[in-house]
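Apart from one protein chain that is not included, each protein chain of the complex appears where it belongs.
Letters A, B, C, D and E mark the chains as written, and numbering starts fresh at 1 in each.
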Amino acid sequence: MPVITVDGPKLTKEQKAKLVKSITKTASEIIKLPEQSIIVLIEERERDNVGVGGVLLSDKQPD
Amino acid sequence: MPVITVDGPKLTKEQKAKLVKSITKTASEIIKLPEQSIIVLIEERERDNVGVGGVLLSDKQPD
Amino acid sequence: MPVITVDGPKLTKEQKAKLVKSITKTASEIIKLPEQSIIVLIEERERDNVGVGGVLLSDKQPD
Amino acid sequence: MPVITVDGPKLTKEQKAKLVKSITKTASEIIKLPEQSIIVLIEERERDNVGVGGVLLSDKQPD
Amino acid sequence: MPVITVDGPKLTKEQKAKLVKSITKTASEIIKLPEQSIIVLIEERERDNVGVGGVLLSDKQPD
Partner (left out) sequence: MPVITVDGPKLTKEQKAKLVKSITKTASEIIKLPEQSIIVLIEERERDNVGVGGVLLSDKQPD
C-alpha cells in the first residue's frame, strides 16, 4: 500500500515508465513490501505553478 | 474542515457530482461534522501517470 | 488504484473502520472499479494544525 | 525545505507570481528559514473537481 | 475552498497562529476569495522524515 507521489516537471512516457519501474523496485527492497503493493502517482507541474525562493520557475529559467 | 481528496481515473461530471454527494454524506455521518464543513477535491490522473507494481497503467490495460 | 485521502479530526478505530468501508464501497460503485483496487489514507490532524478563515481551530472551539 | 501547496481556482500568471512571492516571504519570516529553501506548488483545480457541502462548485456558482 | 498545506518543521502554537493568519490574508487578497473560504493545513515533519539532495535533514544539521 505504499503510495509514492512524484511532483516534478513534464516527462516523456519513456521517462515515466523508467521512473515507476526504478522507484518501485528500490522502495520494495528497502521497505520490504512486494512491488505489487506499491503505487506511484506522477504529477507533472507547469513551470508557472512552481515557486522556489519566492520566484516562479517560469520567471527564473525561461524555456 | 475535513478535506477529502479522490485521486483516480477520468470521470464524467455526473460521476463527480454523485461521488461528492455520497462521500460527503457518509463522512459527515461517521465523523459527526456538518456536510457544509467538508471539502472534496477530485484529481483525475492520466493512465500514463500512475504506476502499479512498477508498470504504468497505460502499459497494463491499453484503452 | 484510486487513492482517497481523508484529512480530518481524530477518530476512534471504529469510526476509521466504518469510514474506510463506506467510502470504498461508494467510490467503487460510482467509479466502477473493484473495491480491492481502492486505498484510503486517513490523516488525523491536530486542531492546532488547521486554520479556517485565518484562525486555528484550537482557538475557535476550545476542547 | 518547507513545501507549501496552494490548491485553488485558476489564476493568472501575475496572481501566481504575487502569491509565490508573498507566501514565501511570510513563511520565511515566521518559520525562520531562508526564502531560498521554500517551495510553493500551485494546483489549479477545475470547478467540476471541487465539492463543498456535497455539491460541485460548478453546480453552485455557474460561471 | 482554497486549501493551503504547509509542510515544514515543528512550530510553536504562536508561529502556527501567525502563519495561518498571514497566509490566509495574503491568499484571500490575491486570489480574491473571502478569508472564510480558506483552509490551512499544517504538517510538522520530523527531520528524520525529510531528505534534501539525497540526505536526511537529521544527518545534515544535527539538532
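Throughout what follows, a contact is a pair of C-beta atoms (placed from the backbone, for glycine too) under 8 Å apart; a residue touches a chain by one contact, two chains touch by 3 or more.
Note that this is a predicted model, so its numbers are computed, not measured.
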Positions on chain D contacted by the hidden chain, ascending: 1, 3, 39, 41
Absent-chain interface as seen on chain C, which is shown: 13, 16-17, 19-21, 24-25, 35-44
Residues of chain E in contact with the chain not shown: 7, 45, 48-56, 58-59
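Rule of thumb we're sticking to: only the chains that are shown with their structure count from here on.
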Interface numbering overlap (same over half, different under half) for chain A and chain D: different
Chain pair with more C-beta contacts, C-E versus A-C: C-E
Whole-Å gap separating chain C and chain E, where each centre is the average of the chain's CA atoms: 20
Rounded Å distance, chain B centre to chain E centre (Cα mean): 24
Distance from chain C to chain B - Cα centre to Cα centre, in angstrom: 12
In chain C, residues with contacts to at least two other chains: 1, 3, 7, 50, 52
